[in-house]
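Report on the following structure.
Of the protein chains in this complex, one is absent; all others appear in place.
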Amino acid sequence: MFSLSNMLIPAILFFALGFLAQLVRSDLKFPPDLAKTLSIYLLVGIGLHGGMELAKINPADAIGAVAAALGLGFGLPIVAYFILSLVVRIDRLNAAAIAAHYGSVSAGTFVTAIAFLDSLKVSYESHPVIMLAIMESPAIIIGLALANMARKGGGDGHGKQVSRELVHDAFTNGSVVLLLGSMLIGAIAQPAGLNKIMPFYDTMFMGVLSLFLLDMGMEAARRIGDFKKVGPSLLVFGIAMPLIGGVVGLAVGHWLLGFGVGGTTLVAVLGASASYIAVPPAMRLAIPEASPALFLTLSLGVTFPFNIIVGIPLYFSAAQWLAR
Amino acid sequence: MFSLSNMLIPAILFFALGFLAQLVRSDLKFPPDLAKTLSIYLLVGIGLHGGMELAKINPADAIGAVAAALGLGFGLPIVAYFILSLVVRIDRLNAAAIAAHYGSVSAGTFVTAIAFLDSLKVSYESHPVIMLAIMESPAIIIGLALANMARKGGGDGHGKQVSRELVHDAFTNGSVVLLLGSMLIGAIAQPAGLNKIMPFYDTMFMGVLSLFLLDMGMEAARRIGDFKKVGPSLLVFGIAMPLIGGVVGLAVGHWLLGFGVGGTTLVAVLGASASYIAVPPAMRLAIPEASPALFLTLSLGVTFPFNIIVGIPLYFSAAQWLAR
Amino acid sequence: MFSLSNMLIPAILFFALGFLAQLVRSDLKFPPDLAKTLSIYLLVGIGLHGGMELAKINPADAIGAVAAALGLGFGLPIVAYFILSLVVRIDRLNAAAIAAHYGSVSAGTFVTAIAFLDSLKVSYESHPVIMLAIMESPAIIIGLALANMARKGGGDGHGKQVSRELVHDAFTNGSVVLLLGSMLIGAIAQPAGLNKIMPFYDTMFMGVLSLFLLDMGMEAARRIGDFKKVGPSLLVFGIAMPLIGGVVGLAVGHWLLGFGVGGTTLVAVLGASASYIAVPPAMRLAIPEASPALFLTLSLGVTFPFNIIVGIPLYFSAAQWLAR
Amino acid sequence: MKPVKRIEIVIEELELANVIGELDRIGVVGYTVVPRATGRGERGVRYETVQGLGNVLMTVACDAFQASQVIEAMRPILKRYGGICLVSDAMWVVHDS
Amino acid sequence: MKPVKRIEIVIEELELANVIGELDRIGVVGYTVVPRATGRGERGVRYETVQGLGNVLMTVACDAFQASQVIEAMRPILKRYGGICLVSDAMWVVHDS
Partner (left out) sequence: MKPVKRIEIVIEELELANVIGELDRIGVVGYTVVPRATGRGERGVRYETVQGLGNVLMTVACDAFQASQVIEAMRPILKRYGGICLVSDAMWVVHDS
């Protein structure tokens, strides 16, 4: 069973440390490129590991996971959009932009969930990694489509050109390329060579994750200043939506894909997490009318910390409960 | 016994390499953020290790070390200030700024001392790490107080506001937060999680230290151009003061705290080293009249290299002599 | 024997991934300082390893390798210059600048060759590392001399001052200092200390190389846009010249130095590779009339990828053939 | 030396390719870009939380006629995505005179 | 386009918060900051040896009245901590016109 001591995994404590450092207005600052470097490392690391695992399974076996990922990636932003327009009642363009973030995923949250499972020595399926890579993109397309609808076609020349670029960008953005690319390398490279590379990822992975979360903690706390701009109903959305996505993910993982506790937790995390790397620039280009203060504050300042501190253990407990 | 071959530890050789590279005007340059990244890594590494060790000892046991750290942190800058005003005879504001640097500590010097002890397989107490964290701040307060006195109250509104900010900054500066934070994490995190993180620090620590010292060697040599501005009597101070601080540290470590050879060496290093991370910006804000060319050249260009090359082996030999 | 599966070593696959990412216009981008940091790491790593190996051999034994390196370093740029002026028929200043690049070496290619040999479990002599360090500089001097000749003495005051600076820079440039310096440290540092440092290099080396090649793949592909400017005959030179240098290197390694398959392959790689770190800035200062678009595109965009993908396996097969 | 217009543009990094496209269309070859600028304007504070969302500072020196075209091209971009565009006079120490 | 003052400030990074505080007090919303500038002045060479001790380059476009307030606010800061402040004229390609 889950207990408070599970919270004391170092990765999460480092996140809290970063958050606190920023709250007490420490001058602690990470070099701006450090976070990027750490996340390149983490993405390649998950990709290689995932690829090596996936090479062992039957490709046909992965089709269900791929389909589920597409379903979640196309479905969740639509759910989010309707909640945002009908319940939270914000304007449609901001709704579309925010919805796209929640349909996509956060690799940082995913890796933290893996650290969490590892610390409890819970095993997990390898399919969720491929779902992570796939789920980066579809929500961007949906966000764009929703915005075009909101603009009643948005059909000026500029809009159409941006749309074309956006669809291209959605499938070629850095995280997708890194993740799919290293997954492929993990699957096809000769084992002797991989064995020489993996110590770099195995030895350092959790340490790098801790530093990454330390930085993300600072970044999350920096967003608190914008909570006023976001307003109470959107803040509630920033916590309710991951719960909804998490529940959908739990259902998909447990019933649809038949995963165990670990895999189901990871699918829940995919559903629950919101993108803060690939989607923000895409939405900035696609929907310049939408406010970055809203979507960044929600994904980085509310949902990310919520998932790290509360969400992951919660989805895990739920997955355990389902698996009874 | 100590012999020349002890100087041949790689960390020190890399420092010499960096120094030399700059002397021959090589275009070798480290990316500006690399040194920051390396020192974040080193601080977290010392903190985690220290915290894990400290978790094993009786908290009451650490009270002596804490008190000694406060004593050194408040006392040494006052000693330095009087030497600077009465013997070296520089103006009081520069004296206050420089004194603050010498009352504080250099984590880089501390880590190099640990590498030195490790290379000789000399063990050491874990308390000095906590002293390192504590000694970052008090000297900043003393520097500020001395400057305010020198300005006869310095009591304009601006001065008072800066003072308040300074006291805040002294206790929340990045190094303090990182060091105390990771010490705490090392002490309270669940062991299974720590075991997954520590390979990142254990495997890489000495290698990272070498690269850090390579960069610091270049930085130290860059300061040589300012030796003229500093003048001979201040240059002598830059070597005499670490010796004084080292002797005080030796006494405190050996007699007051009853440490062995390793621990006594480390306390001597704390006394002898001068800050070049936390104190310079604090003094720049608090005493804008003081010249950064003076305090940076002294701490980075004179005292740091002196401690790395001559000081550490010297304090170690003295600690051995005390322990006969 | 060599087979296609040898190409599937992860380092090369990561290079291909970077190349592809850029071709599909992904927004994947490495922080600008990351490549520098990775190459500092790689240079120090090769240097330390090489130094530790060299410490075991008789210094007299290395004299042949040193002489061969000087011969290649002074000879190859002259060969390249004549091909460029007489066959490719480009102007003499551009010819001099490009020739200097091909007389020098690429540490990145060298390390990839080592990864290639390691993946095939082929051993190699330690001398080529010292040749790598030595071959960085002579070509710069030759390039300068050729340019001065082309300018008929180039004898204005400015030219002479630049020449003096250039000769200084040729021998103090960052890569040379790092490589020779860490080789020296590897040779003289006390073994206990080295053993504490080496895990940093042993554990991470291949992983770091992969990330480095990922970045270089993107950089190489970025150069494709300049292929038009370079023109077909120069593009052919970019592939023919490494083959010529490779053949010369094979001959030198096999017959002159009597190396085995591994060592001969490495000498071939030294002959075949073109500099893209030390030589470009030197040529920019020495021959401002020469176009960086030409020399950078050739060395980074043509010869580097050619050597990584085709050259290394080819030189290796040839070395095997020689050793029959 | 010849008199030129000095155009100074602050835009989000994401828009840079777009702006360069406009310069190409107009036929302006030269520009200089300083990356990683931060700033504050009507749309709040901007810094590079996320790749592409920081500011860049672009300087373009060109003749008055081209400048007026650049200005017109910038208007819709500034309206859509924010940023500023300042135009002033300067003397250009021409390469070849 | 409307005529504005273009204020260009070089200060130590540490002072940035202070200067922004003055802008807030005066009511100037917009500014752009380029970090990691190095330089040389009366106080010698400045580069970022230590976090906070490098220069930043700040640009503020505002009307003449606000500019005069900014200038007055900068004087004591420049005196205390060094740095420079240059003021020139520019035309602002306003967002909404």
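Order as written gives the chain letters A, B, C, D and E; numbering starts at 1 within each chain.
Criterion: a residue touches a chain if its C-beta (ideal position, glycine included) is under 8 Å from a C-beta of that chain, and two chains touch if they have at least 3 such contacts.
Predicted model only: the values in this text are computed from it and were never measured.
*Asks:* The complex has one chain that is not drawn here; which of the drawn chains does it touch?
*Replies:* Within the full complex, the chain not displayed touches B, C, D, E.
*Asks:* Identify the residues of chain B touching the omitted chain, counting contacts across the whole complex.
*Replies:* Touching the missing chain: residues 27, 29.
*Asks:* List the residues of chain C that touch the chain left out of this view.
*Replies:* 32, 36, 158, 174, 219, 226, 229, 276-277, 280-281, 284-285, 288, 291-293, 296, 300
*Asks:* Which residue numbers on chain D touch the omitted chain?
*Replies:* Residues 1, 4, 6, 29-36, 59, 61, 88-93, 95-96 of chain D touch the chain that is not shown.
Just so we're on the same page, only the chains that are shown with their structure count from here on.
*Asks:* Common contacts of chain C and chain E?
*Replies:* A, B, D
*Asks:* Which chains make contact with chain B and with chain C at once?
*Replies:* Intersection of chain B and chain C contact lists gives A.
*Asks:* Could you compare the number of C-beta pairs in contact for B-E with that for C-D and name the larger?
*Replies:* Most C-beta pairs in contact, of the two: B-E.
*Asks:* Farthest from chain B by Cα centre, which chain is it? Let me know.
*Replies:* D
*Asks:* Looking at chain A with chain B, do both copies bring the same residues to the contact (over half shared) or different ones?
*Replies:* different
*Asks:* Approximately how many whole Å separate the CA-defined centres of chain A and chain C?
*Replies:* 40
*Asks:* For chain B versus chain D, what separation do you get between their C-alpha means, in angstrom?
*Replies:* Whole-Å distance between the two chain centres: 45.
*Asks:* Enumerate the residues of chain D that touch no fewer than two other chains.
*Replies:* Within chain D, residues 36, 51-52, 82 contact more than one other chain.
*Asks:* So which stretches of chain C touch two or more other chains?
*Replies:* 27, 29, 33, 203-204
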